[in-house]
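One chain of protein is taken out of this complex; the other chains stay put.
Chain nomenclature is as follows: A and B, assigned in order of appearance, with residue numbering initiated at 1 for each chain independently.
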Amino acid sequence: MTKTNAGRFFEDYAVGDVITHAVPRTVSGGERALYHALYPARHALHSSDVFAQSCGLPASPLDDLVSFHTVFGKTVPDVSLNAVANLGYAEGRWLAPLWPGDTVTATSEVIGIKENSNGTSGVVWVRTTGRNQHGADVLRYVRWVMVRKRGSGPAPRAVVPELAPFVAAADLVIPAGLDFSRYDFALAGEPHRLRDYALGEVIDHVDGVTIEEAEHMLATRLWQNTAKVHFDATHRADGKRLIYGGHVMSLARALSFNGLANAQMIVALNGGAHANPCFAGETLRAWSEVLDLAETSAPGVGAIRLRLVATKGAAGVLRGADGKYDADVLLDLDYWALMPI
Amino acid sequence: MTKTNAGRFFEDYAVGDVITHAVPRTVSGGERALYHALYPARHALHSSDVFAQSCGLPASPLDDLVSFHTVFGKTVPDVSLNAVANLGYAEGRWLAPLWPGDTVTATSEVIGIKENSNGTSGVVWVRTTGRNQHGADVLRYVRWVMVRKRGSGPAPRAVVPELAPFVAAADLVIPAGLDFSRYDFALAGEPHRLRDYALGEVIDHVDGVTIEEAEHMLATRLWQNTAKVHFDATHRADGKRLIYGGHVMSLARALSFNGLANAQMIVALNGGAHANPCFAGETLRAWSEVLDLAETSAPGVGAIRLRLVATKGAAGVLRGADGKYDADVLLDLDYWALMPI
Partner (left out) sequence: MTKTNAGRFFEDYAVGDVITHAVPRTVSGGERALYHALYPARHALHSSDVFAQSCGLPASPLDDLVSFHTVFGKTVPDVSLNAVANLGYAEGRWLAPLWPGDTVTATSEVIGIKENSNGTSGVVWVRTTGRNQHGADVLRYVRWVMVRKRGSGPAPRAVVPELAPFVAAADLVIPAGLDFSRYDFALAGEPHRLRDYALGEVIDHVDGVTIEEAEHMLATRLWQNTAKVHFDATHRADGKRLIYGGHVMSLARALSFNGLANAQMIVALNGGAHANPCFAGETLRAWSEVLDLAETSAPGVGAIRLRLVATKGAAGVLRGADGKYDADVLLDLDYWALMPI
């Protein structure tokens, strides 16, 4: 019997199973510095303790996507080692900030399974929860992946969860103490507040970043994501390493500072698609579309729902006439962020 | 109206303007570790808390060029996004060490403007000040850049600041408590003290480092420097990414350990020129020339004024017969460092 983990196959999931993911992780100022080295991240609340304190927080939390990547990385050996495709996200909510010194653990509940008609793979839905060392939830989201079958047994009874198309503004969790009533727009980098954005407005974030192999591998390892396609150039026939979709998310989000500098904290992930694979040598750009605007109960704090698109091409292009993603589009992400009203 | 920042043009500067730069930054042991991963930095005072404490400091401060890069990075969106060239530095002084946990903000005062005779660009001089979370100044320096004009309006009245050719030894600020009277030369790595160096002495630092794209981009992002020429391979016709001049500074300074291990802290930047552009794949070497030697008021602490040259070629070569920099020279920096007497 082998001692190595070959990953789970479609047959290994049953609705109601709760998987404890291994390798808890303590984060520090080191992860924070690396995040700033890997991505052009400049949102002031995640860059400065003093700025975060002026917004009512005890210190500057780690970037919200650090929470996401850390929790996601924990799930890879149990959820996506044999995944053919990462199909989607839904109902993602950040429930508490992640602070330097925090230790993250994660569990996933299987909430859906459905075998494909070809009989060789199936779709698995999991609801993943990340917790800190106090047992408090920091992040919860649903993800579904296509997983290979090990054998040729009969299909299990299909269970397809009903998922919300987006998180309702009323369900957003605002970090304790957050207060934008004395928000310093000059230090934040842009004067635009929530009411300056219009529904349907499209923002071209202008800047581009050409990606190197070393960078995406440093990032992916940092989140202890072990999927071999990201690291092993001998894995694919064309010798390319597939870039972790979360690397594209973080790059695009960081680029969106230019035009959305005040969309400070991500509080919900409504949905997302890794539209096309991304490889080193490609130059990534980003654009955003304003999908919704809402108030929150916190002083001075509004919420903006954004479509964030990472592309190798032009801003504004998303799908062709056939409804399929344009070949240049890498990521189509739907999220809520907090912004001064 | 676009929400993204296109940067300032020559017309957007007026003498006396004070610009508050955005995105304050808290630094930690993470930035310190990354500095040591990005550069072969070995000066003991910046490597060891215990060594720094034996020199009278409370702990090991972040490398002096971390202060410089962090402050410089803050200024890029306001000063050099549309810069054609970074022309020079003067009157730079480190006023307080940067400690892990400190938060840096920066402002710049416009102290000079002069339109070029071609009418399409002009030179802007700014005096930039970095401050910590206590409001204390940590660094102040003058920089001038050539900036494109937006339009074809009349030239403003030229104001050219009078700048000191170098910082006088008497004006150097010695960090509070610094005391080299019990300096441990064995732990520092070399036996040479201030009086062992002679005016005009040239030191070949011997070692070379071949630069990779991933490294200079990690570094440049870490300082939140957003100039697109450093990141976007599609920006130039030849597909090259220009390496941030500060990356060359830090590499050369770190290489200078070999021969100048006791030039522990940089306290003044007298001047500097990025003589030629630097690109990935090039192998950088460094040499220094002793320009001056001085005493200070602190026990056992002397000051050495050095020319630090980063080159792709041989040590000692600087300018051709025509007075122009040799094609191999990348950086010509003039600075003061503190060294045991």
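Note that in this section contacts are C-beta pairs under 8 Å (C-beta built on N, C-alpha and C of every residue); 3 or more make two chains touch, one makes a residue touch a chain.
Bear in mind that the values here come from a model prediction, so they are computed numbers and not experimental data.
Checked against the hidden chain, the listed residues B:D137, B:D204 or B:D328 yield one contact partner: B:D204. Although one chain is not drawn, the whole complex shows that of A:T105, A:T129 or A:N258 it is A:T105 that touches it. Mapped onto chain A, the footprint of the missing chain covers residues 2-5, 20, 22-31, 33-34, 77, 100-101, 103, 105, 133, 212-215, 217-219, 221-222, 224, 226, 228, 231-235, 241.
Not every partner is drawn; the one left out touches chain B at residues 28-34, 36-40, 42, 44, 47-51, 60, 100, 186-190, 192, 196-197, 203-210, 212-215, 218, 258-261, 283.
Note that in this section only the chains that are shown with their structure count from here on.
The geometric centre of chain A is 36 Å away from that of chain B, both derived from CA atoms.
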